[in-house]
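First the structure, then my questions, so here it is.
A single protein chain has been omitted from the complex, and every remaining protein chain is retained in its original position.
Showing subunit A:
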Amino acid sequence: MFKQLSERFGPWVSLGIFLLMFLWLVMLVILPQILMIDYSLRPNLPPSQIGGPDDQYTLKNYATLANNAIHQSIFFKTIWSSVLVTVCTLVVCYPLAYYLAKVATPRQAALCVLLLIIPFWINEILRTFSWFIILSYRGPLNALLLSLGFIDRPIRFLSGDGGVIVGMVYAYILFMIFPLYNAIESLDSNQIKAARNLGSGWIRTHYRIIIPHAKPGIATGCIMVFMLSAGSYAVPALLGSPGSRWFTQIIYNWFFEGGDWNQGAAYAFILLLLCIGFIVLMMRLFKVGLGDIAR
């Protein structure tokens, strides 16, 4: 390993490369995760008892979730809502990605990409905050609906999960559109023409030609959006209410209100397992490898 590098970069630069890589992967990526898992398997003890006879591995912290019906329902709601957000962003983004990649002239596409990149760069908190204003009780959406006569009194949009889901679709939509766009763009347009010439309608062309080709992009977009939604703290904190808590908020409470880091670590690891499970499912479903993701 070192030989290949030093042949190209010489010994000193290679040493630097290895050192930086080691620091990052071991100190920042691997060890923290291992310690988090270790923490999750130990009981929460006062400092004097750590290392004592009671400090033994246990699955107690994981049993908490199995025994707590409220936490369970929040956990499943988080999964379900994140799937819903993922499906919504996919449905909304696909036509636009197709248009950008195959219909628009290069000039139009460049303009659209620029228009997409700008909100993409804007802070997630600000994007969420703008929905907070729109959806608030005395906000412009209620004012508009009232003046049009659709409703008689203002609706409390921010009291359920609806606001959170709307906010998430908005915040994460661009993580879907760029992978889709990249994937569809790499398809040879002649294939679409050929399908048309051979008498395929546009639904069948999409179903049989474009979507199969765009699989890696679809998988990447879905993985990103699901991971961001399930792991989001900002959006539910801003757009949710006490009655619509998210799993991340329970984790946060274990750390900073319950003071039980071991319990929090167990819940965090469950969330991580959920995301890994989703990634594996997507890769199986779309038959893509890790190399196709995040290209």
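We adopt the following convention: a contact is a pair of C-beta atoms (placed from the backbone, for glycine too) under 8 Å apart; a residue touches a chain by one contact, two chains touch by 3 or more; residues count from 1.
One rule holds in what follows: contacts and distances are computed from a predicted model.
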The chain that is not shown, which UniProt protein name from "Molybdopterin converting factor small subunit", "Inner membrane ABC transporter permease protein ydcV", "succinate dehydrogenase" or "Ubiquinone/menaquinone biosynthesis C-methylase UbiE" does it carry? "Inner membrane ABC transporter permease protein ydcV"
Which residue, A:Asn182, A:Ser200 or A:Asn253, contacts the hidden chain when the whole complex is considered? A:Asn182
Based on the whole complex, identify which of A:Phe9, A:Trp80 or A:Tyr207 touches the chain you can't see. A:Phe9
In terms of residues, what is the contact footprint of the unshown chain on subunit A? 1, 4-6, 8-13, 16-18, 20-21, 23-25, 28-33, 35-36, 39, 92, 95-96, 99, 103, 112-127, 129-134, 136, 138-140, 143-144, 170, 173-175, 178-179, 182, 185, 202, 220, 223-224, 227-228, 230-234, 237-238, 248, 251-252, 255, 261, 264-265, 268, 271-272, 275, 279, 290-291, 293-295
